[in-house]
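Every protein chain except one is present and positioned as in the full complex.
First chain written, first letter: the chains are A and B, and each begins at residue 1.
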Amino acid sequence: MAIQLQQVSYTYADRSLWRQTALHDMNLDLPQGSMVGIAGATGSGKSTLLQLFNGILKPTQGTVSVLDVTIRAGEKPPKLLPLRRRVGLVFQFPEQQMFEETVEKDLIFGPLNFGMSPEQAKEAARKAMTAMGLDHGLLQRNPFHLSGGQMRKAAIASVLAMEPEILVLDEPTATLDPVSRAELIGLLERLCREEGRTIIIVTHRMDELLPYADRWVLLQEGRLAFQGSGAELAADPAVLERCGLTVPQSLRYWRAVAERFGLTGEKPRLTAESLAERIAALREPGGSAAEMRDRYE
Amino acid sequence: MNDRLLLGRSIETGSWVHKLDARSKILAMILYLVIILLAHSWWAMAVLAVFSVSVLSSTKVPLKYYLKAAKPLRYLMLFIFVVQALTVKEGEALFTIGSFSLHEGGLRLAAFSVIRMFLLITFTALLTFTTRPAKLNQGLEGVLTPFKKLGLSPERITLMISIALRFIPTILDESQIIMKAQASRGADLKELPLKEKMRMLVSLLVPVISSAFRRAQDLVYSMEARGFRMDAPRTKYHRPAWGAADSVFILMFVIMGVAVALL
Partner (left out) sequence: MKTIHSDSAAGAAPDVITLERVSFGYDPEHPILHNLSLSIPRGQWVSIVGPNGCGKSTLVKLLNALLPKSDGEITVYGHRLEEETIQDIRRCIGMVFQNPDNQFIGATVEEDIVFGLEGLCLPYAEMEERLQAISAKLGIGHLLEKHPGELSGGQKQRVAIASILAMKPGIVIFDEASSMLDEGSRNELMEILQGMRAEGNYTILMITHDADEILASDRVLALHGGGLAADVTPAELFLDEELLRKCHLREPYPWRLARELQKQGIPAEVPASEKELIDRLWPSNFSK
């Protein structure tokens, strides 16, 4: 397991008049190398949950295990700096954390803090730029002169340059245009599939992540409402509505086709392309549509 | 996220003090400051303390909230006490160790200073606890209006204050997020030596400041888009109304001032 939570609760301002519990009794298992989507309405505790993953927040109750590090509530935590390198946490609007005069300096900031040599750091920066689909020529540019989409990718690269095993992102596609959003999700999927990194993404737009996520975690008012594979979620979309989320159109169309032809055991087709292919197969003579018609007639 | 609750946030209990005109409360605070400076005897201090506690109680805000307001300054108060007690060499010496000596007068002055400071902080918290920021700001505008002749623009000052009140919590929240983001990139201020800390500070200040400028630009756009122009005529939605209770409130402070001056 990359990340495991056992009976974890988190309360803000625990000993004050304004204590506020953001997470209740969470049990969570996120396997290594998987692509995980986290969804939930505003205020459901998503951002709090993410900050437990690299020890920025420590549980008020329960146990958080990340890779081989265990953080128990009430105990003095182990040294967290090494963990923070291994779990890259990308906050919302990460471009707002950039501060150096060149992209390269911003990218090597993290690696240097974690003790890489300048040469190693620059090499890591170049690799991160490639992984984010950015031209190395941009390294010497001022980050504030990049376009919105480029700046976002560069900021993610600045975390990726730490070479984390787990990359956690809070709404990485927010405010980007649809093409840049799809491109970014594609890049993150490659990081997961080709480099074996665990990618965890909080999203308000489930439709864009649905075809790629292996696992989904749904939160509702600080409690776990669902955790399971994409196929399990596709089989029970009602849980989304219980969490105050709308069922993405791609899922609704797949369900309609699947229910019609009894395909519920099959891998869900959640892109327009794959669903169209499946429909074409169903319509072919000898396809299941024909089979069904035979049965009914 | 909760620290900001004490900053300029009122605690509604619906007491008579809450219902007063903000201008009378601001004037009362000024009078209170004068009264504190007039109090020079133990008797005066005692009367003033009783008066303060009864006024604070009548706000129906729990007294511990007022104590909390003074808490951040407890070390400053202790410091002032020690310095005054050790440096003022008036009255009879209580005891002497080497070059250090503690005098009765010094002790008294030190105690007075700390009591004054404590009373002032707890009592002025009444203003923010019982008055919503918007009302407070309008009250301030009212109090400053006579100074218009001196070239002061109450509208500008209160606009500045209200925008500051509005955005300081937002910017503090944001600074906290940026701090966490940089900590996630290995720049944890708590875990670093001093020399490194200075460098890390840049990684916090640049994003916070550039974001504040961005917000300022957005705010200007949205104010202008809503037709705002500096010094253009405006009507007022909240019109403060000075009532009998306000006059009584002020009178209480005047009487208190006279009493304290005589004691």
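By our rule, a residue touches a chain if its C-beta (ideal position, glycine included) is under 8 Å from a C-beta of that chain, and two chains touch if they have at least 3 such contacts.
In this text the structure is predicted, and so the values were computed from the model without any measurement.
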item: Contacting the left-out chain in the complete assembly, out of B:Ile97, B:Ala225 or B:Ala241; value: B:Ala225
item: Chain not shown: contacting residue from B:Gly105, B:Pro133, B:Pro154 or B:Pro240; value: B:Pro133
item: Residue in contact with the excluded chain [from A:Pro31, A:Pro118, A:Gly148 or A:Gly196]; value: A:Gly148
item: Residues in chain B touching the chain absent from view; value: 4, 9, 132-134, 137, 162-163, 165-166, 169-170, 173, 214-215, 218-219, 221-229, 232-237, 239
item: Sites on chain A contacted by the missing partner chain, in the whole complex; value: 41-43, 147-149, 174-175, 177-180, 182, 204-207, 244-246, 248-250, 252-253, 255-257, 260, 272-273, 275-277, 279-280, 283, 289, 292-293, 296-297
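In this text, only the chains that are shown with their structure count from here on.
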item: Touch list for chain B against partner chain A, complex; value: 1-2, 5, 174, 177-178, 180-188, 191, 202-203, 206-207, 210-211
item: Chain B-touching residues of chain A, taken from the complex the two chains share; value: 12-13, 16, 18, 20, 51, 54, 56, 80-81, 84-85, 88-89, 91-92, 94, 96-99, 109-110, 113-114, 144, 158-159, 162
